[in-house]
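All protein chains but one are shown in place.
Order of writing sets the labels: A, B and C. Residues in every chain begin at 1.
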Amino acid sequence: MSETFEPKIIAFVCTYCTYAGADLAGTSRLKYAPNVRLIRLPCTGRISPMFILKALQKGADGILISGCHPGDCHFTHGNYHARRRWMVFRSLLDFMGISTERVKFSWISAAEGGKFADLINNVTEDIRKLGPFDQYKELIRETEAPATL
Amino acid sequence: MTENIQSVHNNIYKPAIMKIVGRHDEAPGVKTLKLEFQDPDDHEQFKNNFRTGMFGLYGVYGEGESTFCVASPETRKEYIECTFRQSGRVTSALADADIGDLITFRGPYGNRFPIENFQGKNLLFVSGGIALPPTRSVIWSCLDQREKFGKVTIVYGARTVADLVYKHELEEWQNRADVDLVLTVDPGGESPDWKNKVGFVPTVLEDIAPSPENCIAVICGPPIMIKFTLISLKKLGFEEQNVYTTLENRMKCGVGKCGRCNVGSVYVCKEGPVFTAAEVSCMPAADL
Amino acid sequence: MITQEKYRSKVKKLLADGSVKMVIGYSPGSTADRRRPLFIRSFEEADQLVLDSNCIANLSGYLVTEGLLSDEKRVAIFLRPEGIRSLNILAAESQLNVDQIIIFGFDSIGREVNSLPGEHADEFSEFIGSIKENPPEKSREPLLYQLEQMNPQERFAFWKEEFSRCIKCYACRQSCPMCYCRRCVVDSNQPQWVNTSSHTLGNFEWNIVRAFHLAGRCVGCGNCDRSCPVNIPLRLINAKMSEEVLGSFNHFAGMSTTQEPVLASFKKEDSETFIL
Partner (left out) sequence: MTRILFSDKLDNCVTRWQSAGFTVIGPVTKDAFSSYTAVEHASDFDLGIVLPDRSLKELFFPQTEPMLRYTLKQQSINTEDFTPPSGKKLIFGVRPCDAAGLSIDDPLFGWDYKDEYWFQRRNNSVIVTIACTKADDFCLCTSLKLAPDSTTGSDILLRPLENNNGWHAEELTDRGREALLAIEEFLQEGSEPTAPMAVVPEMFDLDTCVAWLQNPENFESKFWKDISMRCIGCGSCTYLCPTCHCFDIQDEGDTYSGIRRKNWDSCSFALFTMHTSGHNPRSTQSARWRQRIMHKFNYFPGKFSVNSCSGCGRCSRQCPVDMGITETLQKISTLHS
């Protein structure tokens, strides 16, 4: 692994809390790693496991999912549903050999610009340490290879 | 069966690249695209092979391919026109494509309307809704050599006035002295200024009662319209072998291999899509 | 110990007095130890009925066959405990009216077959509760321990090898009573979330999607695992998911016809140790 490995991280965030938190980080001129691509959704409850599989299929090294703190959901309990879902999905991914280190979850409110910047930096660092998700990328490469027999 | 073919690699699944040079909204959700070949060899192959009634697989890379007829006539092979209703993944991508965009085309495939056998005969075209495009290819193929045919009658109906496709051409046909055009819309589908007929196609057909004498009928429409139109034509005295129609089914390869378009033992992609009513009546109705 | 004859006459009686229009059971198969699903509508068909320890398949999926129950007539069905649980889930997920179903519950230990008392799904709730509290003496699959001992890379390599064989025949999906969707998410193409091709990537994606959609719903009947023509140990994934929902949410799938689906409900105090 070269020292210059820059992980590609996809973040699925809820528009009411984490996205607003990201905005705050920006307007507060906080610096954070440029490796994360944010995808804004109405609620964490809207984030289907399909999104994560799609991100991996397109070559993501890490995934971050973030929304409102429990009790703060704009739709009252979208994040509670999401929390259960992630609990199970995370365990499934782990059992499949997709390390839980690569798929992270957090609560960030609209007021937590600082926490957002720190989180992005930490997640980026963690994934950078893990290195590229070579095992998955190998599967992707196989789909582009000609038939061998 | 296995002569040596390693030297020449000819991929039958490789489409031609087409540029969209024209785009027209026909009816709600229905569009016509005018396509030009980018590779002269592909165009040459098309010119050599295309006859009216054949179909092609139109595609957008990244989305897939979709089967519909070539709506332009065999007398105008400089371009391809196709008309489709936006409904699935591929047709949505085609509908989104703009003039200048590139799409793909595989074909022409299938059999054709034997219009040389129609010469000297009267022609009756019966069509409904979005099924005018295949009929239109035959109509223009005949109108472009008008002198070879007898009386030309076109009966075309749609659910509502808005659903009529090729409105500009309908007007042209209406104004031609050598074409008898009868337009109709389903009851309730007429607009305040609608001056043509109101009623279902088979009913209107029976009203105008074209003579079966020396006449070839080409019918195309949704299955329910075909069913009742065939009954009406029978009543009028048309014989099954003088009635032509074109079938469509889901296809992936277009060349008789992928195994899904057959109706009974008949592969629509290779033995069709054009059949006489006599041929259709031999097919198992439950498979249509 | 029960006799086949007793059940044959029971079935005939139900058909004769019009209490049911059909009985779904088992008949002899193409080899001595195979059993095939049987749909009994006549006395002749009733005479083909067999019930022994080889009757393994969970037949409850046939209950959601299009149109079967739409005439509101009743159907009787032979179900093992797992089958009764999956019937409960189908009812809880509003896929059928459980009052239309008469259950012939049975279980087997070794070659011995026992009938389970009860007829209506609700009558089995206590029995299923006892399974949850005292799971049968089935040793946990050794392979599960082995997989848990591995690091993620090793587990990934294990599943890569297994999934590379998958041919996407969807026998796992079609044989599963819980996979009743008219159009499966992998068959939907707008958008196309996962690859439909059966290269290893597509197979990985498919199997993750399948397992996730069964998490908290799988009753462990084993239909998928037995159906797989390329012997992928699907039971391991399902078992792991069942353990997860039991451990995290105390959820045992198919307890009753009114049980809340675990992933469509929540508790405010659910664990969130994994959240940063």
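Here is the rule we go by: a contact is a pair of C-beta atoms (placed from the backbone, for glycine too) under 8 Å apart; a residue touches a chain by one contact, two chains touch by 3 or more.
The structure displayed is predicted, hence computed values, not measured ones.
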Tell me the shown chains the invisible chain touches, ordered by label. A, B, C
Out of B:Pro40, B:Gly62 or B:Pro192, point to the residue that touches the absent chain in the complete complex. B:Gly62
Which listed residue (C:Met150, C:Val230 or C:Ala264) would be found touching the missing chain in the intact complex? C:Val230
Positions on chain C where the hidden chain makes contact: 29-31, 34-39, 57, 61-62, 165, 167-171, 173-175, 183, 187, 195-199, 202, 223, 226-227, 229-231
What chain B residues would touch the chain not displayed? 1-2, 4-6, 9-15, 17, 60-66, 87-88, 91, 100, 102, 104, 223, 249-250, 252-253, 255-265, 270, 284, 286-288
Would you write out the residues of chain A that touch the absent chain, in ascending order? 143-149
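Simple rule for what comes next: only the chains that are shown with their structure count from here on.
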Given which chains touch which, is the overall layout a line, a ring, a star, complete, or other? line
Distance between chain centroids, defined by C-alpha means - chain A, chain B (Å): 50
So, in whole Å, the Cα centroid of chain A is separated from that of chain C by 33
What does chain C use to touch chain B in their complex? 189-190, 192
Residues of chain A touching chain C in the complex: 48-50, 53-54, 57, 70-71, 77, 80-81, 83-100, 104-107, 119, 122-123, 135, 139-140, 142-143
Which residues of chain C touch chain A once you look at their complex with the stated criterion? 147, 150, 152-160, 185, 193-195, 197, 199-202, 204-205, 207-209, 211-212, 215-216, 237, 240-241, 244-245, 248-249, 262-268, 270-272, 274-276
